[in-house]
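Omission of a single protein chain aside, the complex is shown with its protein chains in their original locations.
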Amino acid sequence: MQSMPDASPTKWHRAHTTWFFETFLLEPHLSDYRLYNVEFPYLFNSYYEAVGSRHPRHERGLISRPGTAEIAHYRGHVDEALQRLTESELSLELSDLLILGMHHEQQHQELLCMDALHMLSRHPFRPAYCDHAEDTRKDEPRPQRWLQHEGGLATIGQRHSAPTAQKQFCFDNETPQHQVHLEPFQISDRLITCSEWLEFIDDGGYQRSDLWMSEGWAALAKSEQSAPRYWNRVDARWKVFGLAGERALNLEQPVTNVSWFEADAFARWSDARLPTEAEWELAAGSPPPGAHLNLDVLAPRSAATSPDSQQWFGEVWQWTESSYRPYPGYRPPRGAIGEYNGKFMMNQQVLRGSSYATPAGHARKTYRNFFAPSSNWMFSGLRLARDI
Amino acid sequence: MQSMPDASPTKWHRAHTTWFFETFLLEPHLSDYRLYNVEFPYLFNSYYEAVGSRHPRHERGLISRPGTAEIAHYRGHVDEALQRLTESELSLELSDLLILGMHHEQQHQELLCMDALHMLSRHPFRPAYCDHAEDTRKDEPRPQRWLQHEGGLATIGQRHSAPTAQKQFCFDNETPQHQVHLEPFQISDRLITCSEWLEFIDDGGYQRSDLWMSEGWAALAKSEQSAPRYWNRVDARWKVFGLAGERALNLEQPVTNVSWFEADAFARWSDARLPTEAEWELAAGSPPPGAHLNLDVLAPRSAATSPDSQQWFGEVWQWTESSYRPYPGYRPPRGAIGEYNGKFMMNQQVLRGSSYATPAGHARKTYRNFFAPSSNWMFSGLRLARDI
Amino acid sequence: MQSMPDASPTKWHRAHTTWFFETFLLEPHLSDYRLYNVEFPYLFNSYYEAVGSRHPRHERGLISRPGTAEIAHYRGHVDEALQRLTESELSLELSDLLILGMHHEQQHQELLCMDALHMLSRHPFRPAYCDHAEDTRKDEPRPQRWLQHEGGLATIGQRHSAPTAQKQFCFDNETPQHQVHLEPFQISDRLITCSEWLEFIDDGGYQRSDLWMSEGWAALAKSEQSAPRYWNRVDARWKVFGLAGERALNLEQPVTNVSWFEADAFARWSDARLPTEAEWELAAGSPPPGAHLNLDVLAPRSAATSPDSQQWFGEVWQWTESSYRPYPGYRPPRGAIGEYNGKFMMNQQVLRGSSYATPAGHARKTYRNFFAPSSNWMFSGLRLARDI
Partner (left out) sequence: MQSMPDASPTKWHRAHTTWFFETFLLEPHLSDYRLYNVEFPYLFNSYYEAVGSRHPRHERGLISRPGTAEIAHYRGHVDEALQRLTESELSLELSDLLILGMHHEQQHQELLCMDALHMLSRHPFRPAYCDHAEDTRKDEPRPQRWLQHEGGLATIGQRHSAPTAQKQFCFDNETPQHQVHLEPFQISDRLITCSEWLEFIDDGGYQRSDLWMSEGWAALAKSEQSAPRYWNRVDARWKVFGLAGERALNLEQPVTNVSWFEADAFARWSDARLPTEAEWELAAGSPPPGAHLNLDVLAPRSAATSPDSQQWFGEVWQWTESSYRPYPGYRPPRGAIGEYNGKFMMNQQVLRGSSYATPAGHARKTYRNFFAPSSNWMFSGLRLARDI
């Protein structure tokens, strides 16, 4: 089931990550490997032009077969072959590809949650993804403070993306390391909360054109949206739909599923702005171990209870001021794998951090996530910044 | 899974026919009946405005829950209650409704096959619905003859639609019986075959604007269609996709899945025309017992092997010249059930006969089926007629 | 300027009717005739596939050149050549074509008014087409009476469409003359008025699904229409936009610019129906001389003041129950001219009579006008009929 052109069925995510290993590791590098099914590459290639034609993205919902069971079998087949491949020592190139495949799969683990939430939200009765998740979140407020930064020349990004050699994985779009010049700024030490967002709504935030970019305002008029995507006012009380179903709004929880246009309007209303990605990277701490996908906590936590008290990681992705463009000197890898990130560098905005659905070990300070500024089905929120 | 706005998921068809019994029989007439689930009426009402709001048709594919197993349970619940209802003697009204519910379900049994074929055809690899059906059809040609009719005043239609009283079921749109005046005509004694359709194609039938209604020609230009919907030319050989998968074209099999615009163009090319529904009804025989849905024969048969040698019934529905309008003096039943047929009487063309997927006992000479003239996912073919 | 895909710019109408004479009379029949401009046939062919390719209909608004003055010059060129052609005696064929060309032009004279009204209505301030037309219409009510008809076999239509031979012009779609069988019926002796339409509105006519065909109801929901196209409620008072600008509603004026779906719903609400075209033709009188386009009266008149007291002609076209299909035995003329009417005989409803914008001499009892049932930019109203 595919609830919009940008989302994919759960089954498809699973088959696609399996296909990635098959296509980039097994087929070219395991001598006696035979494709599980010669038709699968057509079905489960996402967007790699260089490895052949593929099923159109917006028609992924039409793939009735193979069924769930057969995809599990496909996964077993590929896992077993990967096992064989890794019995002998891997070349640096192969080792890098294997690690890339695992990070690719982690990305899809999170996307799968975002897509599932969207799909369930389109069901007339909005069933829960997982209703055992108890709502034990404590909504203690935590006042915001501004962290100061003096600006000047700074270094951001990663040196290169060969994980085996440098003992650390990153995507190609985080490279190369380079200098930027910053003006002095301050940045918030926590995320914007639902309580603050309510003030924005109550102050007419969705009705004041002066707060919005022109394109965002036009979209708003068309959609008649007047609150974040999954908010719902029932008998004068706000409810929020999430993976654990529809629940009362938790005021101190970080706001999530807002578009860049919403985040930008909120920041303007706050007499502030979104941070640039460089500012964010300079101010952020490191991902704490506890900030990752946890089926008992299917929603972001308040700053008072988040494992990362400044909420850089593990709650919601954070929109930045920065358009997603290549770093100076960026070169995509050669071959099909070069299509991974490079070709999406237009009409997207960078998000930093990680969300409550990001798998353990996947987050990092230099990570550049990106989505179109009008998208709001992702786990996306914001923190503020200001010039000094 | 919903492969186009006009089609419905298999699961939905099953739940909807169950809902029909629940809504029109059990809820108003079985005193202690309790709805299986108060949300189901919203999900499974098709188009009855008078019984409440409903889920939009084109979003039926989003109903992930209830699942197949729960719908089977729903059916058991309703069957059991119907059993109880029918233990005591039924009023005429109730008995009529029960019979209507059964005919309604039979319609959906056939629609389900049409929709499944469409859905499978949209899968990139076109899997078969049922591949055990062996292709034992004999493709013996049978020359066509013209049946003559002298015209004049004739009577068509059914007296009224109360099945219990008149011991015969019909839908309201077949009433009232009335007179029409016809000019002398002749009508073919069998259906148009794939072999004849190939001649039409080879003679440029899909490229000659003079053969087509303006609207059909414009649609053709847009779709770039140049053969019936499920035909496919592979290496200079024609194949046809059907419930039994993609197979070589059987030349003497009746052509199926053509739109009214295609049928009309073919008739013009043949220097003939489609029959009016009155002409068809006067010339047709009665449905033979063997002409009905048979899982071993998932395709129409040639005139030489059809149980109904003149092929009025049991192969493909037959487009007529007649627009679907009410018969003179037609009155829909009162209440919600009046929405069954009456409100669709515009921009549709009448089809007569029945198809290889029509359930046993469902066909009859006065039956008025109807679809939009551009539709071609139904089991629809044609026979010719001419003025004398 | 083209205000919707179905409408054409005024300039285009003038050039197209000129082109018609050039293409069907001058070019094939005047030996030394030279095209005014070899590019014009491409620009001003409406839909004749057989005479060559053409500019797409929905892009007629892009033809900035030739300008108005050059089109007047084009017309002069063609008029002068027609003069020469008619100096010698014309063959029957040529004479017929000439008469056809004139009736074709008359049709466009009326269409031009309909299109101009639509265009002006889309202007933000709705300027008048001609504001000198004084609103001297007297709105005297005239009670309705039912004209009785006993039904039985009747003859309608015209024998054939060769005007010179039979001294009377008609279009091919009015032929051949043929018999129909009718049940006894009654038909109203005047048109439905705005006053009656207001009652329909006030009784919830646009909110009651039971009154509407399914397709009309769906369109209504989408458009949020709740009154005829050019009606406008300003401060609790109804105004109507017409060629003379926006004016207060005249209660006894026939309602105009309603779609077939609206007319059909109104008839159902009245416990009546629309007449079939055969019923209309049998009951109608003959067009009176005074019922034609008059720049001083740019709106329909009440039954009390109409030159045709039963309002068959000269006020508004009248929707019928009948789908626009060929008469039994109909054959379009050979060649390109056969595209005039025949290829539009699907998904259209027949209208009878004529309107206040129909040119003098153009109306006749057997005339079959036709539009899609959802269209409402034409001068279209209704009268009622009932079974006896």
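Letters are used for the chains, namely A, B and C, taken in the order the chains are written, and counting of residues starts over at 1 for each.
Definition applied: a residue touches a chain if its C-beta (ideal position, glycine included) is under 8 Å from a C-beta of that chain, and two chains touch if they have at least 3 such contacts.
It should be emphasised that the depicted structure is a prediction, and the values quoted were computed from it without experimental measurement.
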Checking the contacts here: which visible chains does the omitted one touch?
A, C
Identified contact with the non-displayed chain, of A:216, A:242 or A:314:
A:216
Absent-chain contact - pick from A:131, A:150 or A:183
A:183
Among A:38, A:234 or A:346, exactly one should touch the missing chain; which is it?
A:346
Contact with the hidden chain only, please: which subunit A residues?
47, 49-50, 153, 178-183, 209-210, 212-217, 260-261, 264, 321-323, 325, 328-329, 338-339, 343-347, 373, 387
Name, in rising order, the residues on subunit C that touch the hidden chain in the full complex.
1, 3, 39, 42-43, 55, 59, 61-65, 119-120, 122-125, 127
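Just so we're on the same page, only the chains that are shown with their structure count from here on.
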What is the distance in Å between the mean C-alpha positions of subunit A and subunit B?
47
Between subunit A and subunit C, the Cα-mean centres are separated in Å by 58
Name the residues of subunit A that each touch 2 or more other chains.
none
